[in-house]
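Excluded from the complex is one protein chain; the other protein chains are retained at their positions.
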């Protein structure tokens, strides 16, 4: 059980690019990184395209005004001159800028934590991966929902055969906040998400369902896709060619089948992500709208509900437990858990502790690569008439 | 509100083919037909392939032993000779026999109520439809879940524009009772369902998801499929070529999209059918595992739960209400409602009351035809590599 | 599993007093008694205070017009003259008339099935009980919710020690349909319920929570109350002295404690009855709003949900299963089950089959007596300042 005591010798000196006052996700990064003040310490930032607003914001969250920078280039340059300069940077900017910032950061000797979807193409990911390896640096991806303890429970139960062989994978990340184009007209955060020059080749597939796809990999790492089919729509025509709704069908190498629904036009839906893994003996069901409960449904037996923080859970789940049973955890704890793992990975990398790195389960650049690759295959299928394409 | 008082002048003289002691669905037919003893009266039957068991069963449910027949042929012949002979027959036998029995019944001047899927091919349905029209007789299909009052509520709300334009249709009928082949080995009822000679071209698609597909048509009669794609599997290999799991994707003529999941290997799943209709403004959600609640989710407003029997419901829903709010209705009431409608249709047909026939919403032979057609298209897609096929 | 086949040699000739066109509960009696036409046959009735309406109604549900009587006195007298006269009568009239009708029925040699609360006083119940014993007749009480199969499951699990020693009993039957006095002004059915001359000494305690109290006795027959305290209110003053809300606290002889909430002013509440039995090891939870699920919560283990119709249930539960797992049962099945047991009891009594009578679990006159006694103690407590009174 975590209680905030340090897991690494000292907090890492951390900065953000983006994530300023107008950013919803920026606060999640800070909540995650700074949860216990023992993994990261926020010392600098290029928080905003508007330098004044960025500085004002930085000061308000406790950053020294002299380390609130107008842009990432300046920050990397100036911080490199300081003895106590930043060591790690998180990138919480629109998608189109991820690659150049990550590239610059690695070249500046910084470990990188980056929003999803990582980059526009898997080639870009592979380049960055090679650079990170060359530099001996870590690249983490903020699949921010993936730190919930009960996902480790699912992973352990599937690994231990408690559902039998995986047969059917049912994934969903949907909401209805874009049912009309009202938000598209007023929100900068929404505008860029439906502009392919900034968002990349997808809207909801990349923006939300890569989270769910990563969770599916997290809980069943042995499952590889053989081919998939993606059918996508733009119910609000101004969003075309980017999709506000998509169905994906998947065939796995072991004969299992899967499907995924991504949508921001699922009017009135408030339960966000759902994942159901059906095995030959039993199923596991989890939703991020109630992340403290895991449903375990064994065919022919009473259905079971497992609760976060209980002694009967797998040690891997309770290792990242923070509040204890009956005390509700939310998305903040999930972010805190993945940021803690980023810190542990970075620390291990520096110490050359390959054993820790090998055992640590967290959204690394491989996970980022897999997400971009999945998007590429989805787009390839959709663009060719929603046909089956081999997963490449 | 219904309370059992007669809706037609006298109960119709009714018989069953099949539905004997070993049949689970037979009891549902009887519960539906005989609910109030004012729509149908059970006077004869060819309940069982085993004539002795059939007669013993018939006597035990109150049928005169002399009218418990060894087979349908004898029954139709002998009953035709009686002044008080049967007028209507329900067919609750394995699929392969539906056509010949229905054909014989119509030729014997009997109205027909038949299990789904109606016949093997849509051509057969068209032939029977023509014969029924020629004879002036009714053919009803026991989509037994379709009589729940809240489905009429969904239909009314969609028709009144309360969800806006339909965009996404999400259908599911899954359970896990065939997760292993244990049942296939011991149960006659299961054996024939996976034998294409008896079951026809599908297992779960026809056996369960035609119910759900019909419900989707019931609640949104204006929605027509343009093309579909079906991906089906036999997780228990001995069931091949028949599927125990299938995913269907659908494109509707108005630009809406849909998907359906049919499965009998969804291990541990106990909630059977779910239907979600997403419109441009709101969604409606219903499940037959809790048929007294209807979820109405308007984007940007608190989600609503509507309850069966409440004054705020549409008159079409409360017209088939029986028990009143707070008093749980189940599948029995649904069957009773459709059987009552069969009686009303038959009575209206005899009286030449075309107005009643035109207004009555019930699973008629058109609904049966549409179900078989949908199956044909699913099989065509699946057999050609799970490709998109125009809906023909 | 029940499928409608006869459990007694022939259906009993049955009549109703009350329960006519304006009665909601009358339909439930008929649905229960006539479910399979193998336990009872409706042959006569004095359905209504308005004889014309009563006859019209009787004819509409299939009763011979000559056996639709203007009042119970005439019915008992005339039917006694027929060779095929009625054998059993159900009383579905306002409370004040139960005693005189039951008394007359027994004296006419009829078995009696009566609405709850049985009579105004436990003395009346004892008199009727003595008369029934003298005449060798059965008196059943329509605790209509008590026939749900999962209540037998609860009973079996508690008896088998699966929750340990019972410690806490939490009972609730509440709704909000009387939150204002609107219904009191327009509905005859509501008017008499708040008139002590017709309803007796209580409103919601007797009208609804005796159901729940009986269920508690059904599932834990060994638990005896030692003392109780009742605090009751009339939030709509015109209902005083009768209560529209009440809290009851109970001390059981074994040291367990209990509480009950009865209310018809619980605004917006749509889940009716809930019962939670807490033992030293585990709890059981059931609600009549979802009667096909039983929650079994073992401390320190995943919570379990048991489903109706599953093979893992106790044989006593599956003995009254009708539709099978996944197929929703409702209140109708519960009524059908208790009516079937009334028939079995009456038949056994006539045959002198004491073994069957001893083993049959159903709401008999003892259950009716216990309910009236519980109400007497509640009123005594409430009338004396909501103090603890020994359970007498």
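Order of writing sets the labels: A, B and C. Residues in every chain begin at 1.
Everything below uses one rule, namely that a residue touches a chain if its C-beta (ideal position, glycine included) is under 8 Å from a C-beta of that chain, and two chains touch if they have at least 3 such contacts.
Keep in mind that what you see is a predicted model, and the values were worked out from it rather than measured.
Engineer: Among A:167, A:251, A:322 or A:341, which residue is in touch with the absent chain?
Structural biologist: Reading the full complex, the residue touching the unseen chain is A:322.
Engineer: Looking at the full complex, which residue from C:23, C:146 or C:263 touches the chain that isn't shown here?
Structural biologist: Candidates C:23, C:146 or C:263; residue touching the omitted chain: C:263.
Engineer: Just name the one of A:272, A:318 or A:337 that touches the chain not displayed here.
Structural biologist: Of the listed residues, the one touching the omitted chain is A:272.
Engineer: With the full complex in mind, choose from C:96, C:198 or C:298 the residue touching the hidden chain.
Structural biologist: Only one of C:96, C:198 or C:298 touches the chain omitted from view, namely C:298.
Engineer: Taking the full complex into account, what residues of subunit B touch the chain not shown?
Structural biologist: Within subunit B, the residues that touch the unshown chain are 296, 300-307, 310-312.
Engineer: So that we can see where the missing chain sits, which residues of subunit A does it touch?
Structural biologist: 3-6, 11, 21, 24, 26-28, 30-31, 34-38, 42, 57, 60-62, 175, 177, 270, 272, 288-292, 307, 322-333
Engineer: Touching residues of subunit C against the unshown chain: what are they?
Structural biologist: Considering the whole complex, subunit C reaches the absent chain at 163-164, 167-168, 170, 176-177, 179-180, 229, 231, 233, 235, 245, 247, 249, 255, 257, 259, 261, 263, 265-270, 278-283, 296-299, 301, 303, 385-388.
Simple rule for what comes next: only the chains that are shown with their structure count from here on.
Engineer: If you average the Cα atoms of subunit A and of subunit C to get two centres, how far apart are those centres in Å?
Structural biologist: 56
Engineer: Would you mind pulling out the distance in Å between where the CA atoms of subunit A average out and where those of subunit B do?
Structural biologist: That gives a centre separation of 44 Å.
Engineer: Determine the centre-to-centre distance between subunit B and subunit C, using the mean Cα coordinates as centres, and give it in whole Å.
Structural biologist: Their C-alpha centroids are separated by 34 Å.
Engineer: For subunit A, what residues touch not just one other chain but two or more?
Structural biologist: In subunit A, residues 296, 301, 303 touch at least two other chains, as defined above.
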